[in-house]
Each structure stands twice: as structure tokens, then as C-alpha cells.
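Left out: one protein chain. Kept in place: all the others.
Note that the chains take the letters A, B, C, D, E, F and G in the order they are written out, and that residue 1 is the start of every chain.
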Amino acid sequence: MGTVDESELRALLEDLTAGRVGTDEVVARLRRLPFADLGDALVDHHRALRQGLPEAVYGPGKTPEQCVRIVAELLRHGSGPVLLTRATEDQLKAVAAEHGPGLTEGRSVLYRPPGPTRAGHVLVVTAGTADGPVADECVLTLTAHGFELDRVDDIGVAGLHRLLAHLDQVTAADAVIVIAGMEGALASVIGGLSGAPVVAVPTSVGYGASLDGVTALLAMHASCASGVTVVGIDNGYGAACAVARML
Amino acid sequence: MGTVDESELRALLEDLTAGRVGTDEVVARLRRLPFADLGDALVDHHRALRQGLPEAVYGPGKTPEQCVRIVAELLRHGSGPVLLTRATEDQLKAVAAEHGPGLTEGRSVLYRPPGPTRAGHVLVVTAGTADGPVADECVLTLTAHGFELDRVDDIGVAGLHRLLAHLDQVTAADAVIVIAGMEGALASVIGGLSGAPVVAVPTSVGYGASLDGVTALLAMHASCASGVTVVGIDNGYGAACAVARML
Amino acid sequence: MGTVDESELRALLEDLTAGRVGTDEVVARLRRLPFADLGDALVDHHRALRQGLPEAVYGPGKTPEQCVRIVAELLRHGSGPVLLTRATEDQLKAVAAEHGPGLTEGRSVLYRPPGPTRAGHVLVVTAGTADGPVADECVLTLTAHGFELDRVDDIGVAGLHRLLAHLDQVTAADAVIVIAGMEGALASVIGGLSGAPVVAVPTSVGYGASLDGVTALLAMHASCASGVTVVGIDNGYGAACAVARML
Amino acid sequence: MGTVDESELRALLEDLTAGRVGTDEVVARLRRLPFADLGDALVDHHRALRQGLPEAVYGPGKTPEQCVRIVAELLRHGSGPVLLTRATEDQLKAVAAEHGPGLTEGRSVLYRPPGPTRAGHVLVVTAGTADGPVADECVLTLTAHGFELDRVDDIGVAGLHRLLAHLDQVTAADAVIVIAGMEGALASVIGGLSGAPVVAVPTSVGYGASLDGVTALLAMHASCASGVTVVGIDNGYGAACAVARML
Amino acid sequence: MGTVDESELRALLEDLTAGRVGTDEVVARLRRLPFADLGDALVDHHRALRQGLPEAVYGPGKTPEQCVRIVAELLRHGSGPVLLTRATEDQLKAVAAEHGPGLTEGRSVLYRPPGPTRAGHVLVVTAGTADGPVADECVLTLTAHGFELDRVDDIGVAGLHRLLAHLDQVTAADAVIVIAGMEGALASVIGGLSGAPVVAVPTSVGYGASLDGVTALLAMHASCASGVTVVGIDNGYGAACAVARML
Amino acid sequence: MGTVDESELRALLEDLTAGRVGTDEVVARLRRLPFADLGDALVDHHRALRQGLPEAVYGPGKTPEQCVRIVAELLRHGSGPVLLTRATEDQLKAVAAEHGPGLTEGRSVLYRPPGPTRAGHVLVVTAGTADGPVADECVLTLTAHGFELDRVDDIGVAGLHRLLAHLDQVTAADAVIVIAGMEGALASVIGGLSGAPVVAVPTSVGYGASLDGVTALLAMHASCASGVTVVGIDNGYGAACAVARML
Amino acid sequence: MGTVDESELRALLEDLTAGRVGTDEVVARLRRLPFADLGDALVDHHRALRQGLPEAVYGPGKTPEQCVRIVAELLRHGSGPVLLTRATEDQLKAVAAEHGPGLTEGRSVLYRPPGPTRAGHVLVVTAGTADGPVADECVLTLTAHGFELDRVDDIGVAGLHRLLAHLDQVTAADAVIVIAGMEGALASVIGGLSGAPVVAVPTSVGYGASLDGVTALLAMHASCASGVTVVGIDNGYGAACAVARML
Partner (left out) sequence: MGTVDESELRALLEDLTAGRVGTDEVVARLRRLPFADLGDALVDHHRALRQGLPEAVYGPGKTPEQCVRIVAELLRHGSGPVLLTRATEDQLKAVAAEHGPGLTEGRSVLYRPPGPTRAGHVLVVTAGTADGPVADECVLTLTAHGFELDRVDDIGVAGLHRLLAHLDQVTAADAVIVIAGMEGALASVIGGLSGAPVVAVPTSVGYGASLDGVTALLAMHASCASGVTVVGIDNGYGAACAVARML
């Protein structure tokens, strides 16, 4: 694909002013510009969008060696935070051996954590201890984005007192990420208590009628609390990114 | 099917004592008894089971005339309460024209309400006003069984204060029937607050991701509150019958 | 439920300072406070949460008369905007006859629109013209929250040029609500172009394999664009409320 | 969260009676009570609900060491029964090595069984021998609650004679727990034979069209026997807890 | 498609014997025979298969006039029974006006019923009265095939005594068709009682968790009774045809 | 349960004839008979039903030792064929070591095959070679029932010539069992070619849209060939039993 | 969005050659070109893609007046064929009254049919007469694209002779569109007989286990015939467009 970069463009315009080419030919060549640079042009948009964003590596399906190599590249080519999520024990060990321990939360590890650089206090709550791994990923992604956050575990709605003991935290947060499997009811309750953005993460925790998280996903969408939004099953990373868009 | 009723049996035994038949033949004929009376024998069980139970007529699919006739037969052949549920306007009018107004709740009507004759105070709660018709059926069925009851509407979990304002009623009830559509989260919360039997009724209230009640049904089964039981979608009648078995 | 209101509380404390009751009894009575006022206490939270929020009436399942009456009550008891959504022709006519025309968008009508009082510019886009009714509800709800907004219809991904012609609007918006049925792919594309919050609304537009919006809902959750959040099927109202939480 | 505990409260009231603070300030601080102690207040409710309940540890996802430690803590901090369910061979061995054999039923083990302390005779029936593990968990949970019980295995409806041979037990029980996979028809039949509470447990037994228990769950809900309630798939523990709420 | 019919074939062979064409050419032309007559050849198979079968007209989607015309054609062109199933009131009236009343069962009507011409006694049972329309279609189709049959309604498994009162009929039948909606359990029970072919018909009777017959279909397939076969939802016609293949 | 067996019954009647008990008492005791012997009575029915049937052991979930022991018991206590199906390599080895090789087909083994003792020739066809294991189970079960049979593999409808090459076998068989995964179309085609009973077995062969056999099951039920019946997914055993009921 | 069209571009270049602007400024303005004209640029692609394509109006959800107006606009602004599909009786009448009868096929009407202008002979087959409306839409869309075509109805696989009677047509066609509901098996069979492109259209014909076309869609995807492609349920229009892409 014959693209026209800036030096070429300047040369072309100089040829025009020098009379070496006519206006028609320049117009014809410039007409190709939109096609030619379409992709590159959008890159700018995307670059702006991604500016300052942490680079994330998704562990599943990669060999430990691939993880080590990709993390190495990201660390070398950028200066921002680099995050490895849902890694296996072997992946974590291999990466730690090469790049040092990093900031670890469950099966995720973060290099070059930026420190709290963004306004807004995020609260991450889980309905049960089994939702922990999803929260780990979420918490480390938020940290990678530069957020301060609190995390409260195991406040599912069947023990309402545990939830209400954290009422002040819930109402004070600038955004709440609710991580819940089984019936996912915590999202509805938090949505009714907080006026801030509430992002619900259904998890595949539970068995039988939980249908690997589909029940929680549907229930969160059928929620009676208006204005609660939902991300994909077990998608703690996505919930953190959603909050990063919001705050 | 040649059954052997009691008078035949006595005649047979008299024939035996009178020497008109031998023991072998009596044994042979008696051996057929279990087969012959199998059905009838079980009738006794079923009769015991049904003793004092209200007779219920399910409206859908019947003509107003059929409703009138069936109600008439049940009133004539028994002395207990007679309940017509999920009736159309036309069915209700036709039955009222023939049998008088009865005790009406939504689309259900009860004749010969027994008054509070059973121990135990039942609480019926709904998550939203749209769950009302299911609660109507449930309440009238409980009344037909002779229960005293309270009903509290519209205390869905997205407005936790409305639910907690009724906390004393919830904890005092001998059984709680929770009627909720959408995400059905109220069952989990009530299940965590009450130590009494909690029967959850998913309703087809809601749209889209509610999947006509399937989401609520699955969510109630995936509930994090142990010991909550569930009946079928919109089955207010069944929930009342379940409580009648329990108390 | 024997609640203890403020005048009672003051009387009780005066009795204590006057020596008419002992400390023990006051403590005992105060211990009941948390129970007694539990619901009321939370009301404050909810009131704060709801402060300034538009009151919304959901049309389906209500008679025109009920709509008229509820709108009347909300107009009388508050001073904020009052919104009627998903109304039938008859409901709209009845309400207009009583309360005047209001600000109408499709099947929704808004009384006392607040004018643009909130910071943040919202973009509402639809994939096809058939998604219009959901967008109508969404737009009027945003207006009721005091947002300025733009709306762009029919920029589904199969005609990428239509979408890209609005690229500047997409990248400039403080939040984008993407309303799409069928395969819901627009959410992924917009999510990749904008760094702002993107709320996706699956619609029941389409037939056959669209499964009444379930396909779009699942596809939006399986989206390859990170940080996009999703609300329920056809839930334009919920998407607007979600944005109101965010901005 | 600045809570106000009883000693603080007494000090506050003494300050009031001593004139060190005014009534207004006391009222202001007491107004915060409902919020502050909301969670703790509910704890009382929950404690009442849980009083005398066995503590249960759910094996899956825990290491043998975690099981040993949690069981140890529960044994040390309470005096009631402690139950470990769905344990692996390794978990069972580790716990037995530390705490002795306990009362074992399949993959569950119970420490400090309370003996039959509750009124009511419970019957646990299974449709097939493959439903056994769910029944094991159920039976041991009932024992932990202090129930006397009978268990009858393998009386699925395709061999009606086996079921009817136990007719007296079915009709005599104060509650029946029906554990069945495949098509779950046993619940309907038992529901028709017994007037007592019938709790149905769908199991994931079967293959193909059994859909891992979903078919049995749906069939039990679609059951033609009124008043039968259902718990989640394979949830023998939940069924026992449901009965504990009922009797 | 250049077919070669018999007269052509004879002419060809005569040309051969007359020496007007050589063997090679005849072989070449005959090689095309299999293709040419493929369809017609199979017609013979199909004709044998269909020999004596009743002609059936499926009502839904046809105008009354179409029904009248098709029935007229079938009566004119054949001499066997002609069956119209699932007809509307209007279709039935129009057909009766033209062709006389026929033998009617619910929404089906049969002309030229053959009388009992086939060996084998078929028993048709329904679980509930609501399954009646499917049984009507089934019974009339069996009659059209020349079977003698008995029909027993409303012997669902929740009232086992009603079923067992018909035990002799069940065990004596040469084939049993079990028609049941809701949870479809009757098929399992009958399958366990009879050694004859048992064809199960799931019906769309029931609501909510019955999922329009899908639950019954799945449950019948997950049945614990071996050798029971299943036809499609509400397919009373198909069940009768299946029995006609068997006996 | 106080049953009354025959010797007791004779003693009772002798007491009556001897005047040691009165008629009333005998009647009273006899009235209990139907209850008491209900189960045993049905045993006769079941025994008749099972007479001559092969005993089948289902391998999955059993240890090799359990298989050996159960087979041993069945061989010792009966004289008919004994069938072990879906056995693992280890189970097959263990059983062969103890009981000899038997008649083996894939993962099933049959002891004491009865030889062809039943009228009727059965044809077993598979759509693809991957359906083989289901056919193995089916073929050996048919053999255990005493049927003669033919088996034709890999005649799926995408290669119609392979199917039509066996047309004579298809039309000659007294019953056809069609085993097919993927889209299961073979059942429709065979159902149109044969007038004999056609039993369709959906298999879990295929991937993706095959949904583990659910697609084939649904497709077979939606089949345009009337009178085809269906058994559960991969249920070759059940299809053979169904044919045994038919012929 | 300030776009830069060709006249502006020429003016700009003339300003450059005239020295009225510097090269830097021209480069800066040209850099905006890719963004500015992104949408328009793609329009060219889309225009090429759409060149000569018939304009299609989808009837459902539009008033008869809207149909009349849209058809009028398309007829006025272009010179190609204009197609109205899935129209109601009222829509068809209104459009015919305004624009004349057109070329009608079922519920679709075509104005300015182009005549056979494209190479390639297309065969459209249906499995049953009930698939007719989908075939009507398909046939008229093919005609609008300028294809010659044959249509064969009612050759479902349960009557294989009907299909094979058309074997020559099937093997001769340049593309085959297979329209089938129920189990959709016809696509597999045709796919095995023809080496040309085969496009399968699942239809919502059938009931019960047909699941409104989902069964046929899944079955066609699980098909054992390689290289068959599938379009959406009832999407006759889409199948014709797919063929237009291919030939």
C-alpha cells in the first residue's frame, strides 16, 4: 500500500511550487491520502486513547517463556505500568525470575506501579471469598491505572449486617465495583445505596444453577436498581478499565 | 377390573367358614386383592392428605360456564373452601352472578373462607408492585388454608430502607413467602434475616434479561442464603400449599 | 414497630436529666433505636441518593387513568422533572389532556425539563433506525437529568463510512451511549475509538438469531473492547441513569 | 466509622446528666447511632438465626491444610457441631489426622454430633444409587441439626414397586427430602403421597439430556404436585437446612 | 431431464434386435437410466411405505377454503381414510358443510374411518385434562390407522392412585402412548410398569418452568425407564404414526 | 411394616374356620393387605416385565472391582445374559481376568449371549465412524436380547450414494436404529425410506454448534419424517431396549 | 466537521504555488485530510460495493404510507430495481395503488426488474410448502439482482424420491439456496450432491422442538457436508445477497 508520509508530502508540494508537477497530479495523489493513511490516522486517535494506559498481558494460553518475553518487550519499549493477569504459578515464577517480584495480587503481577495519580476513590467489594481471584485482578488493574482503592470481601446479601457495617464506605466511594457470583444480588443492593457509578462483575463462582456465571450475569441485568452497568463474567480487568474511563 | 369389595370379602369368608370354598381358593382370590384394590387403597392415603384442603379451580383455558359449573359442583359435594384462581374478568363475573361475590383478591375468588383456623403467622412480601397478581393468588390460597397472614408490597432490595422498615415483621413470621421477579434478590436477603421457612416465588415480571422469570428462578437457586426453597415461576398457589405443608 | 422519634428522644433525655428514669433504662431503650429506625435511617441515604433525580413513571401495565394520577401526584409533591416512559398512545393522550403536552420524544414525555444543568456532553448513537424508540427513552431521561446531548442515528458497523463521518463527535463526547440490536457490534467499535465511558444498550431489534436481544447482550459482554459496560435489553432509561452516576 | 458502643453511650448519658454536654448534642450524636450500629444491630438478628446451628465448612477449593485450620478454629471457638462437606480424600485424611475420625458419611464428616435433639422425623430418599453422595451430605447435615432420620435409596419411579414398598415410611415422615437426577420424577410422586413438607433436590446425575441437573431442576418446578419446593442442583446441604427451618 | 420411459425402452431394445443401433449405444443410453429414473424408482419404495396409510391434512396456516379443497381432492383421488388435524372452528365448520360431519375428536376430523382392521390394542393415557387436545389428535390418527384403542385421562403421577386403578389396562396394552406436559414424569412410571412399546409425547401444557414443553421433552429423554422413546412436543399425530410402524 | 405373607394368611383363615378369630377381625387385617403388599404385588408385574431380559451393568462411576463383583453376582443368581456397558479399559481387563473374555464390542462385553432367539431382523446404521461406540453398545444389547442384526457404518446424508447402496437393507429390516450426531439428518431420511419402526439415537459426536448432542436431539424431534421416535443422547442401550419392546 | 473538498484543495494548492500560503500550513491542513474525509472516502468503497445493487425496503414496522413514500423516493432518485419485502396486505395495496402492481412474489414486490443480466443459474429449493414465504423473498431478491433461477418446492429429505427427481437440476446449478425449517436436513443432502456454492436458510417453520428456527440453524451448522454456508433464520433476502456476492 503506497502511503504518503510527511517528507514525501513536502517533496510533492515543493515539486508543485517548483512547477515540476501540475496541480492535477497533486490532487490525484492527495486524493489517495484518505485511503492510504486511513489506518495511520486512526492510530493517533487510538494512541491518545491509550496514552498513559497500563499495558496488560493476559496469561492463559501462553507459555511461561512467552510471558517473560512479552513483559520484557513492554518494559523496554514503554515507561508505564505493565500488568500480567490470570497467570499460572509457572508463569508467575518465570516472570519473577527474570523481572523481579513486582507487585503481586493473587495470580496477577504489576511492574512499575504508578502510585496513586488519579483522583477518585474506588471501592471493590466481593460477595464471597471465592470471588477473590476476580477481585485480585481488578484491584491490581486499578492500581495500574493509578487509583486509590479500598477492598471489602465477603459481604454477600445473605448476611446483610456485614454489608451494612460498611455502609459509610459504600456511600463515600466515587465508584463501586461489585464482584459477585451465584445470584449476584449484591449489585442490586449496592446500586440502591450508592449514587456513584456501580460496575457489576458477575463471577463463575457457584455450581449447578449458577451456570458458570450466566445466572449472575442475567440477574445483574434484570436488576431492579437503575443505572447499574455490567461487564463480562469474571472480567475484573474490564471493570477496572470501565472505572478508568469514568473517573 | 374385578375388584373385591368388603361385602364380597365377608361373603367369601362366610363361604370359607361354611365350608363352601376351600382355603386354597380363598388364598388365590385374596392374592388378587393387592392388585385389585391398589388404586383404591391409595385413595385413602390421598384422601387423608387432602382432608380439609381447599378445592382449587385453575381458570386459564376454561370457559366462564365451565368455571361456574365446576365451582357449583365443588360447593355442592364438599363443605370446605372453594378457590378459583387466575380467572379472567368474564370468568369472575359469571361465577359471581351465580355464586355471589365471595372473597376476592385480584383475579382469584374464594368461597367459604374458613377463617383463621391454623396456627402460624405467614408473611407474604413482594419485591415490586408488578408482582401483585402472584401475591393475590398466594394470599387467597393461604386464607383458604386457614392461615393468618400479613402482606408487604414493594420492598425490593434496591430500596433497602423499605425492606428494613419491616424487619420486625420479617423476623417474627413463622414462614415467609418472597415473591420477586427481575433478579429475585429479595429471597437471598430475607433468607439471611429470617430463621423460619422461606419459600421463594420467581415471577415473570421484568423484560429482556429477565427471560420471563427464568433468571429469577435460577438466581433464587443460586442464592447464597442456605435453606431457602423455591417453587415454580408465578406459582403463588404452590407457595401457599408449600407453607400449608410446613406449618 | 415502636419507633422512637426525636421528640420522644428529647423527652427521654429530659427524663434522664430530671432523674425520672435511670441510665440503664435509657440505654435499654436506645439499644432498640438501631432496629426501630433502621429503615428510616436508610431513607436518608436513599433521599440523598435520589436528591434532584427525575421521578420516572414506567407506562406498561398501567391504565391511562393510573398514569394521569401518578404523574399528577409526582408533579404536586415535588418540584423536579417528571418522566413517563414507554407509554401507549392512549396513555400519552390521557396525560397530555390533563397535564399539557410536555417535552415528548417517541413514547416518552417529560414535564418540567430542568434545562442543561449538568457538566458533560453525552453522545447517544444507534446502530439502526429501528433502535430509535430505545434512544428516545434514553435521550429524554438524559434531558431530565439536565444533560446536554447529541444523537446520531443509523451508524451501524456494516456502513463504516457513516460511523467514521461522526468520528469527531465520538471522540469528543464525555460519555457515549451505544444502542444496538442484531449483533451489537457498534459497542466494540465505539469502545475502541473513545476513551470516555461507553455504555452499551442491547436492543431487541432483529429477528431469528437475534433472540430478542439476548444475542446483542451476550456479544456486548464478549466484546473485545475493554472497559465497555452494558445495561439490560432495551433499557435506554437505565443507560441514561448510568451516565448520570458517572458524570 | 465512628461507632458508639455501650460504654461510650453510658459515658455520654452521664455527661448529659452531669451537665457536661447539652441535650442537643446528645440528640445529634444519637442520630448517628442507627447508621453507626446498623451492621452490629443486624448481627443480633443473625446471631439469633444462627443460634445452635452447626458450623459448616465447604471443602471444594480449599487445601487440606486450610480445612484442618478452619475446622480447628470452629471447634475451639464454639461448642456446637462442626461439619465439613464435599471434602476430597486428602482433605478428609488431613482433618481426621488432626481431629480424629468424626462421624463420616461419604465425603462429609461431622464433629460433635448433637444427638437427636429436635422433634420431627425426616425421611431422605434417593431415586438412584448415583444420587448417594448428595444424600450423604444431606443426611449428615440433618444429623448435625439434631434430627432423627431414615434413608431409603434407589426407589426411582421406573421401579414403582420399590417405592411403594416404603409407602408407610413416606406417609409417616414429618418431612421428606427427595434427591433425584435424570428426570426428577420422584419428587412429583412423593409430593402426591405425602402431606408433609417435601423438599426436592435435583442432582447432576445422568448424562446427555439431563444437562447436568438442569432438566431435573426444571422438571421439579414444572411438577404437577402442588406445594413441593425445590433447592439448587446437588444441594443436599441446603435441603437439610430448609428442613431445619421448617420443623 | 431426459428420462427414458418404458415405451422408449422397448423401442430401443427393438432397435437393437432389429440392428438399427449397436450394443454400445444401448449400453451408453442405459447407463443413464439410474440417474433418469432415480426419483421414480424411489417412488415405489415410498408408495409401498405409504400403502393404506391415511392421508393427513395439517390445519394450521391454511384457509378454511384450502382445507375444504384439499380434503375434497384426497377423498376423490383415494379410497382410504382422510384426516384433518389441529383445525380451527372455522376450518371444521367449512369442511363439515362440504363433506359432512365425519368422525370428530376435539379439533380433528376423520373421513372414511377404516374400522378396527389392525391387530394390537393401544392405550392412550394423559397426565392431565389439559393434555386432551394432543390426545384427541392421537386417538383419531390411531383410528385412521385401524387400531382399537382405550383412552384414560388425567392419571398424572401426583395422584398415584388414579394411575394404579388402571394398572391392568397399562400392563395389557400392546403399546402405550403417554401424553404429559409439565414434568412429564408419567412416561417414566408407565415405562417401568409395561414391557410393551411406550411412546412418550411431551406437551406444551404448563407454564413458567415448563418452557413450552421443552422441560417435559428433556425429562422424558433423561428418564430412568429404559426403552421408552419420545416424539416431538404436542406431536400426537407422530406418536400414533410411530405405533403404526411398530404393531 | 407388618406384612402378611401367605403362611400367615393361611393360619389366619384356619383360625377363622376354627372359630379362633371372628370375621370382623379377619376383614380388618385383610384390609391392611393392599397397603402391606403393595410393593410386593407390583414386584410381580415388574418381574414379568423383566422376565428373560438381560441384566445390564453400567460401567461409569464404578471401580473395576465393583464391576467384577456385580457381574459375578448376576452370573451366579441368574441364568440369562449379563451385559457390561461403557466400561473403561481397566474395567474390561478386570472383568475378563475373572470371568473370561465374553463377547466384546468396543467398550461393552456380554456374557452368556443367548443366540438369535427372537423374531425380527434389526438394522443398526451410523452416520459416521465416530458414532461407532454408541453403535457398539447398541449392537451388543440387541444381541443380549436375542436379536439377529446387521450393522452399516458411515452412511451419513452428505454422501447419499453410500446410504442408497444399502437401500434394500433399510427397506427390509423389521426395525432400524439410526445413530447420528452432528445434525442427525440421517433419521429423517431413513424414516422416509422405511415403514418399519425407526428409533433415532442422537450422539454427542461433533463440536461447536453440535452442542454435545443437543442439536441432533432437537433436530431429530423436529424431523419432517412422521413416526420416528427418539431416545436420549448416546443412549445405544436404550434404543436396543426400545426395539426389544417393539418386536 | 470542516471537510476539505476538491475545489478547496485546488484553491489551497494554488495559494501555495502563488506563495500566498507556506508549505508548513499546507502540510498542517492536509494532515487533517485523513480525519476530515475519512467517512467520505469510505463512501466510495461502499458506493462501489453497492453499484447496481437493488434498493430494498424492509416492510415490518413501517406504516403503509411510509412504504409508499420510501419506494417513491428510491424510484425517483435512482434508476435501478426497487424491492419491498415482507410487506403486509395493507402495505402491498398502498404501494400498488401508488406505483402500480410491480412484480409480486408472496409478500414482496419488485419495481423495475432488471431482466436476467447476470451470468449464473441459481436453484432455490424448499423442504416444505410452509417454507414458501422465505423462498418468495429470496426469489424476488435474486430477480432484482438480475439472476435467472429455478425454484423447486417441497423436496424435504423424508421423501427422498422427490428430491432425487430433481437431481439434474441440483447438480447443474451454479449456486443452490436451500430453504428448510424443522431439522434442516436438506442442506446436508444438497451439500453432498452439489459441488457449487450451497447457501442454507434455516426457517422458523415447525413447532415445539423446532424452537422457531434455532434447531434448523444449529443443525445446518453441525452439518456433515463440508463447505455449506448458512445465513440467518428466515433470511431469504440475505441468501440471495450472498449468492450475488459469489457469482
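Here, contacts are C-beta pairs under 8 Å (C-beta built on N, C-alpha and C of every residue); 3 or more make two chains touch, one makes a residue touch a chain.
These numbers come from a predicted model, not from an experiment.
Student: For the chain that was dropped from the view, give me its touching partners among the shown chains.
Tutor: A, C, E, F, G
Student: Of the residues listed, C:L74, C:L110, C:V157 or C:I177, which one is in contact with the missing chain?
Tutor: Selected residue, touching the omitted chain: C:V157.
Student: Which listed residue, F:V27, F:L53 or F:L167, touches the chain dropped from view?
Tutor: Touching the chain that is not displayed is residue F:L167.
Student: Would you mind spotting which of C:G102, C:G208 or C:G236 touches the chain that isn't drawn?
Tutor: That would be C:G208, which touches the missing chain.
Student: Taking the entire complex into account, which one of G:Q91, G:S194 or G:S210 touches the absent chain?
Tutor: Only one of G:Q91, G:S194 or G:S210 touches the chain omitted from view, namely G:S194.
Student: Of the residues in subunit A, which ones touch the absent chain?
Tutor: 1, 35, 38-43, 45-46, 61, 202, 204, 212-214, 217, 232-235
Student: Which subunit G residues would touch the chain omitted from the figure, given the whole complex?
Tutor: Touching the chain left out of view, subunit G contributes residues 42, 45-46, 48-50, 167, 171, 192-199, 217, 221-223, 226-233, 237-238, 241-242, 244-246.
Student: Taking the full complex into account, what residues of subunit F touch the chain not shown?
Tutor: Looking at subunit F, the ones touching the missing chain are residues 130, 159-168, 207-209, 211.
The definition used in the following text is that only the chains that are shown with their structure count from here on.
Student: Comparing A-B against C-G, which pair counts more contacting C-beta pairs?
Tutor: A-B
Student: Mind checking the centre-to-centre distance between subunit A and subunit F? Centres are C-alpha means, answer in whole Å.
Tutor: Comparing mean C-alpha positions, subunit F is 54 Å from subunit A.
Student: Send over the residues of subunit B in touch with two or more other chains.
Tutor: Correct list: 35, 38, 40-42, 45-46, 159-160, 167, 192-193, 208-209, 211, 217, 221-223, 226, 232-233.
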